[in-house]
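My structure is below; once you've seen it, I'll send some questions.
One protein chain omitted, others in place.
Letters A and B mark the chains as written, and numbering starts fresh at 1 in each.
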Amino acid sequence: MDMPVPDPVILAKRARIVARLAGVLPADALITDPTETRAYECDALTAYRCLPMAVVLPRTTEEVAAVMRACHEEGVKVIPRGAGTSLAGGSLPTPDAVVLGVARMNAVIETDYPNRFIRVQAGRTNLSVTGAVEAAGFFYAPDPSSQLACAIAGNIGMNSGGAHCLKYGVTTNNLLGVTMVTMAGEVVQVGGPYMDAGGLDLLGVICGSEGQLGVVTEAWLRILPKPEGARPVLMGFGSNEVAGACVSDIIKGGLLPVAIEFMDRPCIEATEAFAKAGYPDCEALLIVEVEGSPAEIDEQLARIKAIAARHNPVAYREAASEDEAKRIWLGRKSAFGAMGQMGDYICLDGTIPVSELSFVLRRIAELSDGYGLRVANVFHAGDGNMHPLIIFNANKPGDLDLAEALGADILKLCVEVGGCLTGEHGVGVEKRDLMDVQFTREDMEAQLRVKDVFDPGWLLNPAKVFPLYVTASRRAA
Amino acid sequence: MRPGSEAELAELVRVANAPFVLRGGGTRGIGAVGPGEVLETGGLSGITLYEPGALTLVVKAGTPLAQVEAALAAEGQRLPFEPPDMRGLMGRSGESTIGGVVAANASGPRRVQAGACRDSMIGVRFVDGTGTVIRNGGRVMKNVTGYDLVKLMAGSHGTLGVITEVAFKLLPAPEMGATLRVDGLEDARAVEAMAAALGSPFDVTGAAHMPGLGSFVRVEGFETSVRYRVGELTKVLSRFGAVDEADGAVWQAVRDVVPFHGRDGDVWRLAVTPSEAARLVARAGAEAALYDWGGGLVWLLVAPGVDLRARLGVFAGHATRVRGAGGTPAFPPEPAALAALSAGLRAKFDPKGLFNPGLMGAV
Partner (left out) sequence: MQTNFTADQLAIPALARSNEILRSCVHCGFCTATCPTYQVLGDELDSPRGRIYLIKEMLETGRAADARTVKHIDRCLSCLSCMTTCPSGVHYMHLVDHARAHIEATYKRPFTDRAMRFVLAKVLPYPMRFRVALLLAKIGRPFARLIPDARVQAMLDMVPKRVPPVSRNDDPQSFAPLGARKMRVALMTGCAQKALNTDINDATIRLLQRMGCEVVVPRGMGCCGALTHHMGREDEAHGFAAANIRAFMAEVESDGLDAIVINTSGCGTTVKDYGHMFRSGAEAEAARQVSALACDISELLVRIGLPQGEAKGLRVAYHAACSLQHGQQIKSAPKDLLKRVGFEVVEPADAHLCCGSAGTYNLLQPEISKELKARKVRTLEAKAPDVISAGNIGCMMQIGSGTGVPVVHTVELLDWATGGPKPRALTEV
């Protein structure tokens, strides 16, 4: 993976830039020593690493604006960072860039239950947004697996999804407005505590722009009343194909579970070791969750059970208690981390049409055999968002390259069957060079125009999302 | 002009040097457009792909909305956002197209639960102002590959490009629905009642208040579930007044703003924080009002030519004049910084200034 050659002009005036930043920030909000910037050289994608010129940790929108103004005037690139949990390398620095971390901006500004929104600083973690409103019977719906740690800022940057978006949608569907600082240091408010934009849907394009259009410092989020109850059911099947067919039938059956999650054998074994959720011994596992009152849940599960029965499940178990339900989900949400016990991994994120599930799983198995690398599958089956995890050995020379080549083949397969490269993790640097598999030059050009408008100098997170050859002339200008 | 294919349309735009007024079915366009030659999308019609098992529909922009809805109904599915029919309100005839729905981001009462039109859109194709065909999103439900131009195109009222094809995610149509009514509530009280219902765990899919006609709450789903939630919501609402069940036809009246049909005056549409709605309505001095989305959307009928924004003053939200004319622009003016971004986008996507000149802020 290539990164642009650092700008020698910027490197040469490092001292001046650091001094300017020191002038607008408290001492503990600026990190410049390489021993310490080291901790910011990557996010949750550790395959790529680079020390930034400096790291800033502002506490207010005003401090963010001051940093942005200084960087803008000096022509310094800025890499926004939330909690650093990106699996796509969304906050990978370059040597001529300043990392702007918003983790300290984690306050709740306002909660409004009658109008069903919460306004938070963007560094607040996803789960703690729900934590702030759950006593009143509400929750924030998007629930990425990293929700314990990931920040709303990053969720907005990547338009993060989660297990429950089958019913509740992803970040963009639950975002009412933002306060954003532009690269020029201007503070703008887009949207607010009301529904739908008045003019062009700028909020819609800001969400998912991977920190390339502005630094979001505050957000109005839609909160929803917590359902009366929820119950997951575990279904084990003898093969991936049968499990895939069952998913398709559930959706066709007019049911809309809040989540349908899929795990294959390697993944079941790794997560079971951590969470002890009592997952059945089988080739493929579905976790299907429905919500409502006990009677409503019973009714939906009865229908789901009838559909599942047609596929001869080897195990079928409804969670009997709140505690069991929690353990079932803990297993699923820890799947990526638990995989770390098997080896290093690359986590892919392509989405496919649900109807292609069986075919794609079979092809992945063939590709996996061909490359001689193990692939574990855990994903949101209801919406076709796959998460194949390619297991490799990072300390074995050449293994990473091999894993990346397999990853590229799997993602190309996703696009070939009518899907896309990334369903919720974002492109980052990880899938940057595959963008031209999915998009024509013109398709990408249209997207670049949006950045031209928000960040004409191409200073914000510029080496991400689009292949470098596509953005070269703009970054050079 | 009425191109018969996307390629033909692209060529038309590529060589054009005079503006167009874009038109789907001509049933819901707002604001003064033009001058320019009318460019119709009706020639781009038909369902490209419909996979009920994947809850996915891809459809050409000029396809009549009615045709889309019929095809989905045949499979027991529907568009989640309940697109309104604006003909009665706007006093127009013609056949609404799916592209027009998208361009207006037109969403009905279910928006409060299932999201707006833009929330159901998963892919789009359009021809930009240089005559280039652009594709964004796709046909899968979760997709964050590149920037989300799908959202940007939704509600852009034909100012960034000519939409040629749209992909939607769908929902199964529910087995049944039920509607509860509370009579005689003052507006502010009605908004509180709707907030109580929407803040309950009973999955309300519509909450509207039509002064003089009552306040309404809808639930949908499997029969036993609907009956249960009707019971629970009755308890929630009974502290506001007597609760009874009403005919579900009321939702079409809400969706299409039927109480305003045939009445003179300008029609405005407010997006507001619900708890502020009644106060703003009082300040508006309107002849009639209708609250949807639990009070988040307010329709107002006011005397012709009234500058409603001047009356309302500053508030969180925005006001759009849907019907009528006058000095003040139909679309809400944006703060300078946002207006600059919007103008910049428009200049980038439509450098020759071909599409709907005069609409949505200055060109």
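Brief remarks on what is shown
Please note the rule applied: contacts are C-beta pairs under 8 Å (C-beta built on N, C-alpha and C of every residue); 3 or more make two chains touch, one makes a residue touch a chain.
None of these values were measured; they are calculated from a predicted model.
Taking every chain of the complex into account, the omitted one touches A.
In the complete complex, the hidden chain is touched by one of A:Tyr40, A:Phe379 or A:Trp458, namely A:Tyr40. Contact with the undisplayed chain is limited, among A:Gln341, A:Thr440 or A:Ser473, to A:Gln341. Where chain A meets the omitted chain, the residues involved are 28, 31, 33, 35-36, 38-40, 42-44, 46-47, 57, 83-85, 101, 103-104, 106, 123, 125, 127, 146, 148-150, 274, 334-341, 344-345, 394-395.
Simple rule for what comes next: only the chains that are shown with their structure count from here on.
Averaged C-alpha coordinates give centres for chain A and chain B that are 29 Å from one another. Chain contact summary for the complex, chain A toward chain B: residues 112-116, 137-138, 158-159, 161, 165-166, 169-170, 172-173, 182, 186, 188-190, 192-205, 207-209, 225-228, 248, 251-252, 254-256, 292-293, 295-296, 299-300, 351-355, 380, 383-385, 418-427, 431, 435, 438-440, 442-447, 449-454, 465-466. Chain B makes touch with chain A in their complex at residues 51-56, 76, 105, 107, 111-112, 115-116, 118-119, 128, 132-136, 138-152, 154-156, 159-160, 171-173, 175, 192, 195, 198-201, 203, 221-222, 224-225, 228, 232, 271-275, 293, 296-297, 316-318, 320, 331-332, 334-335, 337-339, 341-342, 344-346, 348-349, 360-361.
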